[in-house]
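Right, one structure below, let's go through it.
Complex shown without one protein chain; remaining protein chains in place.
Let's look at chain A:
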Amino acid sequence: MAEMALPLHGWDKDPILSVEHLFMRFGGLIAVNDLSFKVGRGDITALIGPNGAGKTTVFNCITGFYKPSEGRLVLAHGRAPTDAELAAVTLNGERALAGPDAGVYLLERMPDYKVSGEAKVARTFQNIRLFTGMTVLENLMVAQHNALMAASGYSLKGLFGLPGYTAAQRQATERAKYWLDKVGLTERADDPAGDLPYGAQRRLEIARAMCSGPILLCLDEPAAGLNPRESLELNELLRAIRAEHGTSILLIEHDMSVVMEISDHVVVLDYGTKISDGTPEAVKNDPRVIAAYLGVDEDAVEEVEAVLDEATGAQS
């Protein structure tokens, strides 16, 4: 492959998530076709592509909402797993191999709630999914369910108001307040989430995902429906999340001002296959990407592909 000859990128050295030969078939339709890419630790990675390219399907596979037809999704806590560790966990049929300082999770084997609860991959949705009838603060408290549930002694301690739970609840509230402050919603903390304006709902969804303490945050079109000023604020927020919490971010986005501005790594999908993968600069100038986005007539595509194949053949 062409990339092999290039200098090794950060995401190749220490990937937090490796998507390997991912296939997703819905009956006869192949939504994702042999997709492999890596998400670097501490990177902001963008997954882009024209409508219907299969981006959200990839997301749903990563976050456990779909079971992939084929492929391996390796999430690495702490450091990248060695080949031996990876082979061990793959062969012994376990979902995960977690040690004190590092862990490897095979996401394709985990149910959706464990992907979030154990593997610490949080996500947002293309069509915002807030708990509209609950207040902003309650939304953030629900996100910390697992920790609070354990602290409440699976409700028994909480029911009798024992101190351990009260302390945990206070701590959770502090965390919620921190994130409310981050996304600028402290004033609206006691309002129902459904009453917020659209942009604020988007930010709240990100705050809610962050309250679950993820190491990888997956955002499905976070800038959709935002005005330019809100998009800029979103860029700032995402940068701050990475800088202050070291959370890696994987996002699907159509808004190129967001993608090119903040991402370290861009993966381009078209018809379920990867057509480009690299830095924003490299991707921007990739003729296949231009062809996929702007649309060119058939001859031009074939021409470009022929040239590319020649180049690839020459290099390898």
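Here are some notes:
In this section, a contact is a pair of C-beta atoms (placed from the backbone, for glycine too) under 8 Å apart; a residue touches a chain by one contact, two chains touch by 3 or more; residues count from 1.
Criterion: contacts and distances are computed from a predicted model.
Per its UniProt record, the hidden chain corresponds to "High-affinity branched-chain amino acid ABC transporter permease LivM" from the list "Cytochrome P450", "ATP synthase subunit b", "High-affinity branched-chain amino acid ABC transporter permease LivM" or "Xanthine dehydrogenase family protein subunit M".
For the options A:Ile30, A:Ala96, A:Val142 or A:Ile290, the residue in contact with the chain missing from this view is A:Val142. Within the whole complex, the absent chain has one touching residue among A:Phe26, A:Tyr113 or A:Tyr198, and that is A:Tyr113.
Contact between chain A and the absent chain runs through residues 63, 65, 112-114, 116-118, 122-123, 125, 129-135, 137-138, 141-146, 148-149, 152, 154-155, 158-159, 161, 165, 169, 173, 177, 186, 189-192, 194-195, 208-209, 212.
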